[in-house]
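Working notes, structure below.
Only a part of the assembly is drawn; its chains keep their places, and the rest are absent.
We just call them A, B and C in the order they show up, numbering each chain from 1.
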Amino acid sequence: MKQAGNQRHWLSFGIEHLGMLGILIVLITFFGFSTDSFFTPSTFKMLYNQIPSLTVIVVGMTFALVVAGIDLSVGSVAALSGTLAGVAMTQWEWSLPAAALAALLTGLLCGAVNGVISVLWSVPSFIVTLGMLEIARGAAYWVANSQMIYIGAPVEWLAEPMGALGLSPAFIVAFALVVIGQIVLVQTVFGRYAIAIGTNEEVVRLSGVDPRLPKIAVFALSGLLAGLGGLFYAARLSAADPNGGVGLELSAIAAVVIGGTSLMGGRGSVVNSFIGVLIISVIEIGLIQIGATEPIKRIVTGVVIVLAVVADVYRRKLYETMD
Amino acid sequence: MPSIANGTSRLQIHQLSKSYAAPVLRDVTLTLAAGEVHALVGANGAGKSTLARIVAGITKPDGGDLSLDAHPYAPRGRGDAESRGVFIVMQELNQIGTLSVAENLFFNRLPRRWGFMRRRNLLDQAREALRTVGLDSLNPWTPMERLGVGQRQLIEIAAALSRECKWLILDEPTAALTDPEIHHLFEHIQRLKREGVGMIYISHRMDEIRQIADRITVLRDGEVAGRFESGRVASDELIRVMVGREAIDTTPSRRSVRGSVALRVEGLCAGKRVQNVSFQSHYGEILGLSGLVGSGRSETMRAVFGADGVEKGAVYREDRPQPVRIRRPADAVRAGIGMIPEDRRQDGLLLPQSIRINSTLARLEEIAWGNVWLHKKRERDWVETWREQLDIRCESTLQLVGRLSGGNQQKVLIARWLMRDCPVLIFDEPTRGIDVGAKAAIYRLLHELTAQGRSVIMVSSDLEELQAVCDRILVMSAGRVAGEFSRGHWSRDALMDAAFSGYMERRTGG
Amino acid sequence: GKEDLSTDADASAPRVALVMKSLANEFFKTMADGAEAHQKASGGAYALIVNGIKDERDAAQQVTLVESMIAQKVDAIVIAPADSKALISVCRRAMDAGIVVVNIDNKLDAAILEKEGTRIPFVGPDNYEGAKMVGLEMAKHLSAGDEVAILEGVPTAFNAQQRRKGFEEAMAESGMKIVTVQSAQWETEKANTVASAILSEYPNLKAILASNDSMALGAVAAVKAADRVGQVAVVGFDNISAVQPMLEDGRILATADQHADQLAVYGIEYALAILRDTVTPEDKQTPVDLIVPSEK
């Protein structure tokens, strides 16, 4: 309810995000008590380094959902960008910066195509990005000749933990993008227009603001960030996998929606989406550490996702009556 | 500006025409001079808003041309029109609910630096703009969706007033406003006149037209049906030109037969706007609810109807000792209470659906065989009947409601509830945007309803209307009932005093 | 028909359909490439139609594929079934339509074939033996009682079950302690997540046995991220190109080569032989080789 229009006090901002954090903390505590090894630095290090790719993708997805669109192509675009970078570095012997640039541009291009087609021909973004999901996947197979590409050291440093906290460059970039994304959404004209477009595109148009450009920009942004996500995947695995990122769109959308962004557009918070990512990752890792069997893993994951959002609904109601 | 100073500045509309499925405007010619208020009147669907939208650059005309100071003027969009100094306050509220009041006020020109919104700047400008319409106490960061229709209307006006305009179109700006706000608005209009701004003023309230119009153009079925070079025209004459037949009696007299208690509300508290509200309504009477914008009239009615949660208090039907449990509107309807919400576009109508679907929504089961199978012929017949009764102007009852003129949309909403036929009917601003002819029809309907022994509660911002129609008027102020008046025991001043009382007390008390 | 554009064979030559799992998977792609090379070399002795499904797990889509081949009236179908049970009835229908069916790679369920009274010859490797071989090779580098973990494929897949059994058997024989078996759905990324979590849960873990090389790759990255290179050994299965550098430097200790490029060829040759009526349908074993780092 509040995230979007939220500009009243920093306090309410705190309550908003702390609420989501609360659910996360409950989860962490639960797993902490369930298995000895959960509360170890290595778990958190692992968590940090697991999430950069999903995180950057989720930043873009939040914007896509805020404008009442959706981007189903993120997984495929990530795979395409990653494999392209991989092929460039191993077969064409490009340097990392050049290959990374190519990957990002590829993502940007895919996203821009999504945006332009969906906006100019007024085709639902669901369909356009579903088409792109197939197209980018096909292109990834084609680029990589359907082979997994081992890249090795040249990209690995991106995912390598550094310093005392063990944060990788990829994590730092991802975290910075979350902060920047939130600021863009709340503090910039572009962000406000994105929210307005998601609430009521017709009213935006009637107000004399052209909604097409911001919408195209949002999809281009999502593509660009998917490209970056693909690069981070490659860094983490030291390899580029044309088959990677299948079903990633669902995880990304789930994280965003758990974070309280509406699928109907007009409301959203990048920070909460990030907490959504953390919630999903903590459940996943915690269940593996507990040693749950596959059926139990699935069932618990499902139940926790629903409960997290139910809890959030109650918390928000409480908060509203308070205010 | 010299052109304004010597009064030669003109906005000319020449032979303008526009059609959708049917022609809406036919060869309309009109001249607006700087510093004058040019009233545009006509029945619902006459084409007033279409004309206004064309001038404001929102809609493209099919034929004819416009000129500004003898320069051709063909705006490509609203932004283009605004850059030429032409502004509009549209009939329908066009605001982004999830954004704040401040952001809505300056939506297409948010103060910015390097893409960042300059919040401090925006806040100052917003405060300033809100002050012009008397909303000083409103926090500019309040999300738009929290406000009532009246306040939203004021904010639309504030947005236009905060611009450097040369030409201003006001499309039914006062439909949801009460006297003090209207008075305030008129002061601004007078100021703008003095500054040489030319205004097109659209309204269905004849007293307003008489008060501020310098010239009047009457539209009928998209054509100019009459021009008056002065605002001082008898309403009867105006109405005759508008509807094309002899004047109708707009305030039919009636005998009221007050029956037993139909609805009793005791100690109702809901949110901040409804504090300990108690009242009764009787069968056979029309109970009016008056008050200033934001005084909590709508919220009270929503609470009674179960649309919003209730914190305290109870609603009783007739003289039963047990209160009715109303937790949601469906409960209220089951208990025989119906309500027409004030915000027709958000709470009332399914805009992308047909008139038929909209008007039968509350009584679908009864036009279905065995509560399941839609009896489409019966549906059509019923809807046809009400279309005629309420004179809904449309191509067919399959037309999408979103494409109707504002007044006709309101009629569709009324048709839905008249079709549902509840013993207790709450009308929240039922005549908002409705033309004089149809208003009379609606008043007649209200009287018929009460004559049949129903109880009608009518919330309205139009004091004259309340005085003309109601048997009893309840005045709300700052969320409380501030006075109750029976027919014959009220006066305009007494009603206004009651409406202000809650705010005075607070000021002296706090 | 269009398929004649891709293959140049006489109009009278038999038409063989190769029905694969996902052609986007390197292993099956290699298989298909091997088959295509073989067809070219055969000088038009037969025509080849290669098809694969989109998602390895989608047995229903493969049923459609086989039906489509029946509709095209091919002479023989060589199939790597996505599932060892779900494809049986459609294969039987193909045989009813007079088409020769040869099963490669993933063996159809013997008990059900028996029950249905159908005989479909199998040409392919023994996944169980292969996995056991890899497991035993790895055990050489460890000492009895060491903790190991298994990364399973899709648990419902027959070859996944065989490989898991093979690993388990090898670990039992050499006295290792399996601390956990988790599925990573054959996927690199998933394997990386699962392996990371396992590594943090079991600080004394000495080895990870991955049921395919894609998962092994993910495990290697996890070992590196956990700073335990040299402490945790990884083995895989399939010998795909991407693990070659890791085999070189010992980050992967062993993998198994099923000679993917020849696997389909064996099946095709077998199908052609049956068409020529020279053999009676019998199962045929193809070799699985243990691959270990070349130096050392």
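In this section, a contact is a pair of C-beta atoms (placed from the backbone, for glycine too) under 8 Å apart; a residue touches a chain by one contact, two chains touch by 3 or more.
Just so we're clear, the structure is a prediction, and the values are computed from it rather than from any experiment.
Q: Using the labels shown, what formula gives the copy number of every chain type across the whole complex?
A: Per chain kind, the total copies in the file amount to A x2, B x1, C x1.
Note that only the chains that are shown with their structure count from here on.
Q: Please tell me the distance, in whole Å, between the geometric centres of chain A and chain C computed from their C-alpha atoms.
A: From the centre of chain A to the centre of chain C is 33 Å.
Q: Would you mind pulling out the distance in Å between where the CA atoms of chain A average out and where those of chain B do?
A: Here the centre of chain B sits 44 Å away from the centre of chain A.
Q: Per the centroid of Cα atoms for each chain, what is the distance between chain B and chain C, given in Å?
A: Using C-alpha averages as centres, the distance is 71 Å.
Q: Which chain A residues reach two or more other chains?
A: Where chain A is concerned, no single residue meets two or more other chains.
Q: Tell me, which residues of chain B touch at least two other chains?
A: Where chain B is concerned, no single residue meets two or more other chains.
Q: Would you tell me which residues of chain B are touching chain A in their complex?
A: 57-58, 77-80, 82, 90, 94-100, 103, 107-108, 110, 112, 115-117, 119, 139, 141, 143-145
Q: How about chain C: which of its residues touch chain A in the complex?
A: 22-26, 29, 55, 155, 180, 182-183, 187-189, 192-194, 196-203, 214, 217-218, 220-221, 224-227, 240-246
Q: Can you list the chain A residues touching chain B in their complex?
A: Those in contact with chain B are residues 2, 4-5, 7-8, 187-190, 192, 195-196, 198-200, 203-204, 206-209, 266-267.
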